[in-house]
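With one protein chain held back, the other chains of the complex are shown just where they sit.
Moving on, here comes chain A:
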Amino acid sequence: MHGRPRKAPKPEDSAALAAKSQKLRSLQSQFLSFHHGCTYSKEALETSAKLLEINPENYTAWNYRKLAVEHNVNECGTDPDSIKSIFDEELRVVENALRQNFKSYGAWHHRKWVLSKGHSSMNRELMLLDVFQKLDSRNFHAWNYRRFVTTLMNRSLEDELKYTENMIEINFSNYSAWHNRSILLSKQLKEKDKGLSFQDVLSKEYNFVRDALFTDPDDQSGWFYHLWLLEQTIQCEAPLLLSSWPANGADLIISGNGCIHAATGLLSGLPIDLKRFPLILYFNQSVEGIDSSTVNVEAEIYSNKDLTWKPLSPRNSCTSRVWVAYTDLSGIDLSSLSPQRIRVRLGHCAGIMSSNGFHLNKPVNIEYSIAGKYIEIEPSERQENEIFSWTDDDSYNSGELDESSPIALYMQAVEDNHEAAASGWHIDIVTEEINHFRDLLTIADCKIGKLTLARLLIARDGMISPLRNKMAHSEEVLDLYRDLIKLDPPHSKFYKDQSSLVLLQQLISSRKALLKYCFSYKGFKSSQSVDSLVCLRLNNLSLSRVGSFEKLLWVQFLDLSDNELHSIEGLEALQLLSCLNLRNNKIASFSALEPLRSLKSLRALNISYNEIGSHPVDTRRYLFTSPISHSGDISWKRDEDLPDGVSMENYWEAFIVFKDLDLVQMDIAGNPVADEKFQSFLVKISPALKWLDGQNLH
């Protein structure tokens, strides 16, 4: 398969060719007869050696030689010199074979076999490798062999790093050398006990790679390495809890219908499913090891052991930035529940770990209270019978929410929960990089340089303010992306997505800023609706991606209409979400709505006027970070007959998304997919649906 044939023989005259093949054929048959006869004489060994020097791919001959070595070693007893000479002969044959074809799997493997027997000196190996690695510096056989030999020799990481350094100095485009450097450095960073300072190691690396990048910014190898290095720098820190829901200090009052109140009023007026009352933890990097032993929840109304923690991540199943545990409050009589203090402690013991092996080491305590409330009317009934009018701007009142509203109190808790990150050497390193790249950009108009500077600035802001309350460099970053969109149109969508994320961070960086986007909703006509609903309106902002979810865990009613969203990745963190307006965006497939699958409280969804179904296949799906995600529970009961003419195979993506949601209201008009057939399919798979595109279904 990868043993590519070497170049076809040059058109020699046919007689010479025939003679050559005649010779090879007779060698081959001679060899086979020795092999099948288990003859390991000197002559037999020579035959196989000749054959291998012509054709190193002959793995049968290599195996024959292994058998011969074992046989002859047995014969010669315990004399170390004769044993050594048997193995040395093998090394010689391999070397000759490699000179003929240094991409031969069989030859390299034979050499590994010989050395692993431990009778040969390894002094020659590095010299030999040096020759081959200079002939073809990207040969992966040689690099693999190098990693094998240096491990066997116990050669120090420092020496090997030095070797890659030399290779890079000869040719800084040699990506294999950079790659091996990343492997070696990962090992070095893991050897924490050696007392190496991360700071020194990383800062040396930045200097080194910068030399290559600044020599020729158009060469890609160093940039890949730089990106990897920045990732290591960011992850070189213990994970941090950014926010939680309920937040520290929150006093929640819950009525029997699932509505959540703060001490001074209704939070949003939308009921949540009491069977799945969430406790959400949001970290600054992906972590694993969240369970009832690492997170201790003290509460009287339920037991810590009953909590099952679940990662909210479409990716790998065992690590995530967001974790949730549900408690079932439905069996508790909330009308008379006195305030319950709940204490959540984590970081008091090891076990919560980032992907780079750093433990959450600072203990975190979250305390909040839950009390029940007696209510006379049942707003949940109201909600089910009444339709949201999504688009009527008169329904949203601004100005009523101020710093004294319950929402503000809630967000206060979000902010207080977070301490500013300590300053540190990694901030200094990134700051220094930023200065260098600013310099570079004054002399060269370099796309990748601009992108890297933007990444560095974002990284620095994130290190200084993990919750991104102070984004000192937002404007500069946005300018860089604006430039990049102009300079590099083929990747403009990527830049647009990145700048949307930064823009959103900027817009909601503080509680005060966030309050500007909070409105009270008065859309219900019915006189019973005395409570106002709080809606976060991030509409009409030209966003193509949304983020900053760590600040939005409390949101129940979210308006993202009139943006340019093609993905809602990350929205799965908003476990309380009941109403979501995505009208007039650029969602192109149901799979792009996959985060909705874990939002079990979602009751009203508006996805009208998107692009679902406009392409037979979603041409933009690959733009998502996670186009194809991990998820589980799908089943389709055979007895759920579909309406006539509707075939499951056309709608399986919609089926995956909506199957387990209890939507009461949905708007889908204005998408190519939304024909009558699809509507009847939706009604079939969503038994709770009462309103579809403004029509009452009952």
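Note that in this section a residue touches a chain if its C-beta (ideal position, glycine included) is under 8 Å from a C-beta of that chain, and two chains touch if they have at least 3 such contacts; residues count from 1.
In the analysis below, contacts and distances are computed from a predicted model.
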Chain excluded from display, named as in UniProt, from "BHLH domain-containing protein", "Replication protein A 32 kDa subunit", "Protein farnesyltransferase subunit beta" or "Probable 28S rRNA (Cytosine(4447)-C(5))-methyltransferase" | "Protein farnesyltransferase subunit beta"
Answer key for A:50, A:109, A:511 or A:690 versus the chain not shown reads A:109
Given the contact definition stated above, which residue among A:58, A:248, A:452 or A:608 touches the chain not shown here?
-> A:58
If the missing chain were put back, which residues of chain A would it touch?
-> 1-9, 17-18, 21, 24-25, 28, 32, 35-36, 54-55, 57-60, 62-63, 66, 105-106, 108-109, 113, 138, 140, 143-144, 147, 169, 171-176, 179-180, 182-183, 211-212, 215-216, 219-221, 224, 228, 308, 310, 315-318, 589, 591, 594, 615-622, 624-636, 638, 647-649, 652-653, 655-656
